[in-house]
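Heads up, one of the protein chains got dropped from this complex, but the rest are sitting where they should.
To keep things simple, chains are lettered A, B and C as they appear, and every chain counts its residues starting from 1.
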Amino acid sequence: MLVVMQEDAPEAQVQAVIDRLVGMGFTVHRSTGVQHTVLGGVGPVDDFDPANFEVMAGVKECHRIVSPYKLASRHFKPAGTVVKIGGVEIGGNKVVTMAGPCSVETEEQIECAAQIVSNAGAQVIRGGAFKPRSSPYSFQGLGEDGLKIMRQAADRHGLLVVSEVMDRTQVPLLVDYADILQVGARNMQNFNLLRELGGIRKPVLLKRGISATIEEVLLSAEYILSGGNYEVILCERGIRTFETQTRNTFDVSAFPVLKRLTHLPVIGDPSHGTGKRDYVVPMARAAVAAGADGLIIEVHHDPDHAVSDGAQTLRPEQFTEMMRQVRAIAGAIGRTA
Amino acid sequence: MLVVMQEDAPEAQVQAVIDRLVGMGFTVHRSTGVQHTVLGGVGPVDDFDPANFEVMAGVKECHRIVSPYKLASRHFKPAGTVVKIGGVEIGGNKVVTMAGPCSVETEEQIECAAQIVSNAGAQVIRGGAFKPRSSPYSFQGLGEDGLKIMRQAADRHGLLVVSEVMDRTQVPLLVDYADILQVGARNMQNFNLLRELGGIRKPVLLKRGISATIEEVLLSAEYILSGGNYEVILCERGIRTFETQTRNTFDVSAFPVLKRLTHLPVIGDPSHGTGKRDYVVPMARAAVAAGADGLIIEVHHDPDHAVSDGAQTLRPEQFTEMMRQVRAIAGAIGRTA
Amino acid sequence: MLVVMQEDAPEAQVQAVIDRLVGMGFTVHRSTGVQHTVLGGVGPVDDFDPANFEVMAGVKECHRIVSPYKLASRHFKPAGTVVKIGGVEIGGNKVVTMAGPCSVETEEQIECAAQIVSNAGAQVIRGGAFKPRSSPYSFQGLGEDGLKIMRQAADRHGLLVVSEVMDRTQVPLLVDYADILQVGARNMQNFNLLRELGGIRKPVLLKRGISATIEEVLLSAEYILSGGNYEVILCERGIRTFETQTRNTFDVSAFPVLKRLTHLPVIGDPSHGTGKRDYVVPMARAAVAAGADGLIIEVHHDPDHAVSDGAQTLRPEQFTEMMRQVRAIAGAIGRTA
Partner (left out) sequence: MLVVMQEDAPEAQVQAVIDRLVGMGFTVHRSTGVQHTVLGGVGPVDDFDPANFEVMAGVKECHRIVSPYKLASRHFKPAGTVVKIGGVEIGGNKVVTMAGPCSVETEEQIECAAQIVSNAGAQVIRGGAFKPRSSPYSFQGLGEDGLKIMRQAADRHGLLVVSEVMDRTQVPLLVDYADILQVGARNMQNFNLLRELGGIRKPVLLKRGISATIEEVLLSAEYILSGGNYEVILCERGIRTFETQTRNTFDVSAFPVLKRLTHLPVIGDPSHGTGKRDYVVPMARAAVAAGADGLIIEVHHDPDHAVSDGAQTLRPEQFTEMMRQVRAIAGAIGRTA
């Protein structure tokens, strides 16, 4: 850690900081400049809060040198992680698409969705059986019945299943039915859930919270990785800003930033990222152009009658067209889709 | 609901919107202006998403008329809710203070804290036994042992206990030991937890998420209220903005806004709201001046050695001084503290 | 305008709103629902602030129906505007690239830049002669000498010139030397400058402010258009959010949103949008994939020694490679570049 002292900080204040650093196990390098003294703390200490030093008398600012995440960093695995499930590889050259309705409603609806998804060439079907809803008066999902419906339709069409797990008590159920367990944006810092997912051996799709920094996403991934589950897929799905034309601001730069900082695959969710159907296709193109390893898309055979998220859900023909365009973009940057 | 059609939207598009509204159970009032047709949908329908109409052809914009929350609205209980626990009233004339360390560490530490808190005239001791931490490598709390330590110290000093519940599996344990169950900012939209808390009969302290709008806080409160638990206390604790001089931006205007929109008591947490000890006292004053019904404050007998949140934790003498100043501010606006 | 009254608003309050609407020249339609009365004000009135009604007794909320901008709206010119300068068309099928250094430094530097830019197939050279700098101690630009250098180099290489105008006193000078006058992000709401630019007959490149909503960008464009200058090009260049990995958050969804709301051409500036060289190329691809009509890029023959913005400035070979990739992306969506 680096501690920059204020100009003219008296020696007693410098010494107090040194004492505290040494007391925590740091070796201290002192460097005295014309205006500022800088203290560098080097050591085996990982878990400390730089803010504790920032409030000490005479301290101007502090900077953590070592990243607070390790297993998630690109440095830990420079070649990059490819998550392999059956024949599907996420994080490889091919851009993978996961698609389906927001909520599982009926067997017929999911059968329709599975046809649309597999016909268009996507690899994974999505659909929520447990739904986190802002209002207690909204539809809350079919639960285990929904998972069964998803599993059967996926098997009929040779698709994988991704579905959301809302808390740690639901993990065993999801493990039984899904190929990938999704952690929703609102649960990105549900640490009990993350720890539980560190103990399973199925891939986890971790969505960025709407107000989470990229560093916080990586710390949440670290929870899962440090439990021994190395198959984590990250997902950008829009952050909250002042702009209201879109439901969230889809942070497309998160793709190149994350690809640089971490070895984990990163996919994009332009459905939640924009909240409006007409913007999903251009933003799916943008995500792939910026380097996303995959997409997760809401599609429904009749979005006007979907029980949730209809406004951001593609019609079947829009989805098919999106797949065509995404393939063209992938080709333009030397990938397939 | 109001649907504003685009200028020159053809009659077929208007009709499609009317048909959809009627199909959902709305009675439709049509009003045709020089440039725009406006459709007003009136009816018993509560659970719908205006975004579904916004993406229809020819629609310019939609507005929900009826608030999505009901039990939490000021209209439901104009006189305001006072949560009474033993002799303590939250939401009445007296400004209530909850204080204590971020984490429960040892019996001695909590005994110290209880003395500081009760001597200064505060009513509730706080302390975390289960700690949501961004990093998996940070201290995660003492669990049930921590709750026992809190309960015993509180009883010795005539204080109430508030402590955080991290997921629904911990609810029974917290009900056994705490007088008020705290939902942390990261869990404000953990709907399974909220629903569980609707079923208990102990007060809940619901913290605003760092990126939650005020409407979303009220919807989360609605989850608890709609389960039959009417004793909900809201807490402003800072939102995430672009400013980095403070850990969060303590949204002081949330106090008058919430007091207008809801009947529930609202307290402020300037410790998390600012993240730095030196700003806690002025912001505690500001919160009370703006109308907060109470405060929740981090204080520790030796913050430099606190296991968590030391930088934002007051020293004992600062806390005592804060109580003095807060009392003066409360007096200036006709309240006590 | 629509005014939604609160539940149970007494008749006197409804009448007060009606009286005020009528007094302002609106015709009022009243629609009474089970819970809420809604008043629709229709009329020739353009310049009013809905907030004035929101604070009236008994009013729940207000919504402006008619957009506050007119000349900038897509509805005004559905076919879209193509700005033609010499042989260059901005807003047509071809994606146009403007590129060059942040600041004009020397004649040699600009000659180098002009070669790089024209060799790579871009159409416009950029470079600042007047520099808005956060610190008074930073380089402030060469002024008219810089403009001369730019003009001469551009003419030698068959390029157009775009350069920034910082206030209305500089307009005549810029008109003399530049083909496109750029309004920087910090000046997006310098209304005296915008009004002055409405009176000239040269295209204006209007950059979105870092905290400007899309509606505010369009209102600023309206200032220029309403003065009679119809050649306005909009530019997305990043908004301020809580994320710090990038200098700003490049709002890629602004491209499809703006293309829907306005007929004006929209280009992207991934250099300022990201602030870091390594992210410029992927975000240039993303912008074009999302529908941008052009790009404005910082490139320098030796960015390590650029007097300003070096970190976000491409090296010559990176720029050439970017042009190649952008051409591939443009081709994938049926455009050229």
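Just so it is clear, a residue touches a chain if its C-beta (ideal position, glycine included) is under 8 Å from a C-beta of that chain, and two chains touch if they have at least 3 such contacts.
These numbers come from a predicted model, not from an experiment.
Enquirer: Among C:G58, C:G275 or C:P316, single out the residue that touches the unshown chain.
Expert: Of the listed residues, the one touching the omitted chain is C:G275.
Enquirer: List the residues of chain C that touch the chain left out of this view.
Expert: The list for chain C reads 20, 46-47, 49, 51-52, 54-55, 68-69, 132-140, 166-169, 186-187, 189-195, 209-211, 216, 219-220, 222-223, 226-227, 240, 247, 275-278, 304, 308-312.
Enquirer: Tell me, which residues in chain B touch the chain that this view leaves out?
Expert: Contact residues on chain B toward the absent chain are 211, 213-215, 239, 241-246, 249-257, 260-261, 273-274, 278-279, 282-283, 285-291, 325, 328-329, 331-333.
Enquirer: Mind pulling the chain A residues that touch the left-out chain?
Expert: Touch with the absent chain occurs at residues 2, 4, 6-8, 29, 31, 33-36, 38, 40, 42-43, 60-61, 63, 65-66, 75, 240-242, 244.
As a working rule, only the chains that are shown with their structure count from here on.
Enquirer: If we define chain centres by averaging CA atoms, which chain lands farthest from chain C? Would you check?
Expert: B
Enquirer: Can you check how far apart chain A and chain B are, centre to centre, with Cα atoms defining each centre and the answer in Å?
Expert: 26
Enquirer: State, to the nearest whole Å, the distance from the C-alpha centre of chain B to the C-alpha centre of chain C.
Expert: Measuring from centre to centre gives 38 Å for this pair.
Enquirer: Multi-chain contacts only, two chains or more: what residues does chain A have there?
Expert: 211, 278
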